[in-house]
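Sending over a structure as structure tokens; questions will come in a sec.
For this view, one protein chain was removed and the others were kept in their places.
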Amino acid sequence: MILLEGVTKVYEGGTVALRDVDLDVKKGEFVFLVGPSGSGKSTLIRLLLREERVTRGKIWVAGKDITKMPGWKVPHLRRSVGTVFQDYKLLPNQTVAENVAFALEVLGRPQSVIQRQVQQVLELVGLTTKGDRYPRQLSGGEQQRVSVARAFVNRPPILLADEPTGNLDPATSVGIMRVLDRINRTGTTVLMATHDHAIVDAMRRRVVQLERGKVVRDETRGTYESIEEL
Amino acid sequence: MILLEGVTKVYEGGTVALRDVDLDVKKGEFVFLVGPSGSGKSTLIRLLLREERVTRGKIWVAGKDITKMPGWKVPHLRRSVGTVFQDYKLLPNQTVAENVAFALEVLGRPQSVIQRQVQQVLELVGLTTKGDRYPRQLSGGEQQRVSVARAFVNRPPILLADEPTGNLDPATSVGIMRVLDRINRTGTTVLMATHDHAIVDAMRRRVVQLERGKVVRDETRGTYESIEEL
Amino acid sequence: MRRATYLVSQALKGLRRNLLVVTAAVVAVFISLTLVFGALVLNELVKVNTSRWQEGVHVIVFLKDDVPLETQLGLQSEIESWDEVQETSYCDKQCAFEEFSQMFADQPAILEDVDPSILPASIRIKLKDVSTYKDVTFRLIDNPAVRKVVTAGERFDQLTSVTRALNWLGIGLAVLLGIASVVLIANTIRMAIYARRDEVAVMRLVGASNWFIRIPFLLEGMVQGLVGAGLAVAAIWLAEGYVSSNAPDEFLIRLSVPDAFMVQWSIAILLFGALAGIAGSAMGVRRFLKV
Partner (left out) sequence: MRRATYLVSQALKGLRRNLLVVTAAVVAVFISLTLVFGALVLNELVKVNTSRWQEGVHVIVFLKDDVPLETQLGLQSEIESWDEVQETSYCDKQCAFEEFSQMFADQPAILEDVDPSILPASIRIKLKDVSTYKDVTFRLIDNPAVRKVVTAGERFDQLTSVTRALNWLGIGLAVLLGIASVVLIANTIRMAIYARRDEVAVMRLVGASNWFIRIPFLLEGMVQGLVGAGLAVAAIWLAEGYVSSNAPDEFLIRLSVPDAFMVQWSIAILLFGALAGIAGSAMGVRRFLKV
């Protein structure tokens, strides 16, 4: 589903964020992306969305070589990849419900379907009563949950999540992880960057660890810290 | 140093974020503010900065009643309270070094002092090499560290931190907590909102727990979860 | 269809939610199109007035005394048939003496001295277009019945050059202001979109196609352009109405323009406003839509 071959990303100014990364994520897999701050996790996710372009190497998403994809096809790519952004990226002028609905509007779904699905997903993240609020009227954790809801709502075949629990208390985090797990069980491929020890250790899924832009560990049923370190 | 008496905050639209909160933080104390997402932690911090105004009740900060403070004195208040914001609040058009320096510029410090202190604090948060970058060129965790650096740099008597480790890996978090602890030992009062189990349990300082806007627990050497719950 | 509804509703929401920015664009359109329309009206006023100033007799043909009356009248009707000529009138010796008398009404000594019969008859010609006076003169000068042809030639040339200068000025002003208004409108709308650049960036990240993002902005721009242009048209109608109904009658200048002119140009200005709004928005969004 996701395949990276020799991917290197050098930002303007010379920062090497990813060095020669190879990664193969099969359909239906659940992968944790871990690593210290600045190790390149968000960069990897941005590359998968074509928010940034690779400096070297190739990336296939859902069978398509996105490094060669023409610009006008990128929206299609993004619609098939739900993303939870580290900084939420909500539309400040739209209410919570509208923000979530937006992911369905761009697909041209009928209004009745949109309304139903938005209600369902807001329930899932515990924000039913806050659909009419604007993002600035929410707490940090609530905004994060809106971002999660928007990524889920159109049931995309691939789900990328950049620290979706960073601003959540443990109880809510567990709730979000249950949702991610359930979504994964319906066949959705999930790639999640996180710093949360407890979650990674509890779920015991595949763990890919980055360190200064290089993959230093790739374990099928891993923990947050590598066994040797412990 | 910080004193709240019967503080209630009702946002426009009717959300009651804080209900009748009493809190007394003495000079030099270190207080963790915990509670689920949306329980009012950020609201409390915003009230202390006069970013929002109380609906009812009184707040004293550094001996001054800030609920009655005239608008033109508010900048003085904010200069004596260093704050790490949950959403960083960096100036997008200023480099990392300039963002940190800004807190000293508003105090009118001489350029030589500013340069030295900015270098020191960037070292402390591990961003020495990234002083010339703009915020958008940083990873989430790095931006958070800039926000921490800016809050520290003018050695304010009070330090408020809203989830300063939310986007940091455990190792970096420990580093930041060491810095906060060191600062606290020099007599600075620290109030820190957090969801981080591990940190709260390791530090064993005073813990104030909010639940739907009410203080439900206030322990002198507490843990993240109350003893009974465990 | 449903999508169209969504896009229109987004445009309306955008207008409501960004009132400050919307006001700015509308004000820019309003001011610049008022200026453009104003310049057009001034130009029209110059035209209306110069044609009035050019009225009167343009060429006088003095006739020889020994030519029979029929020949004289024949010449008049020949002249009358020419394309350049609008109107002619015949002034015989008696009529010439009356004019002479009027001229020297206060100097009876001269009048007593002059014998009516020495003053020549003449044909007075009014031209359709003053600038053709040279052709007409040229054709008449060699006619055996003609004693002399008199025109205020130099004065005509000067008047024509003044009129032409004023016309150029008016058109130039309107064109310059038109360009200025497009620049201002594009500028303002571009800034309006710049103020919402984060919003556009987020839309793109969530998979909205470029047209999906663009259309609400274009509609917003069109509405802004139309509202601004509408205000401009209203302002000019009010001003024109006020001036033309309050200007003193004895004024040498006529201060009202034909209604047809006002109607035509009002429509043109409204269209122009709408197009400028759309174009401005298109330009404004473009740079934020590069993938």
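Going by the order they are written in, the chains are A, B and C; count residues from 1 in each one.
Simple rule for what comes next: a contact is a pair of C-beta atoms (placed from the backbone, for glycine too) under 8 Å apart; a residue touches a chain by one contact, two chains touch by 3 or more.
All of these numbers come straight from a predicted model, not from anything done at the bench.
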Where does the absent chain make contact, in terms of the chains shown? B, C
Touch criterion as defined above, residue of C:V21, C:L218 or C:A276 at the omitted chain: C:V21
Please pick, from B:G13, B:P75 or B:G187, the residue that touches the omitted chain in the full complex. B:P75
Selected from C:T151, C:T188 or C:S266 as touching the chain missing from the view: C:T188
On chain B, residues whose C-beta touches the chain left out of the figure: 49-51, 71-72, 74-79, 83, 85, 89-93, 102-103, 105-106, 108, 110-111, 150
Where does chain C touch the missing chain, residue by residue? 20-21, 23-24, 27-28, 31, 34-35, 42, 62, 106-107, 109-110, 113-115, 118-120, 148, 150, 158-159, 161-162, 165, 169, 177, 180, 183-184, 187-188, 190-192, 194-195, 250-253
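In the analysis below, only the chains that are shown with their structure count from here on.
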For the chain pair with the highest number of C-beta contact pairs, give its two chain identifiers. A-B
Centroid check, CA-based, most central chain -> A
Could you grab the centroid distance between chain B and chain C? Build each centroid from C-alpha atoms only and quote it in angstrom. 68
Which integer distance in Å separates the CA centroid of chain A from that of chain C? 63
Cα centroid separation, chain A vs chain B, in Å, comes to 28
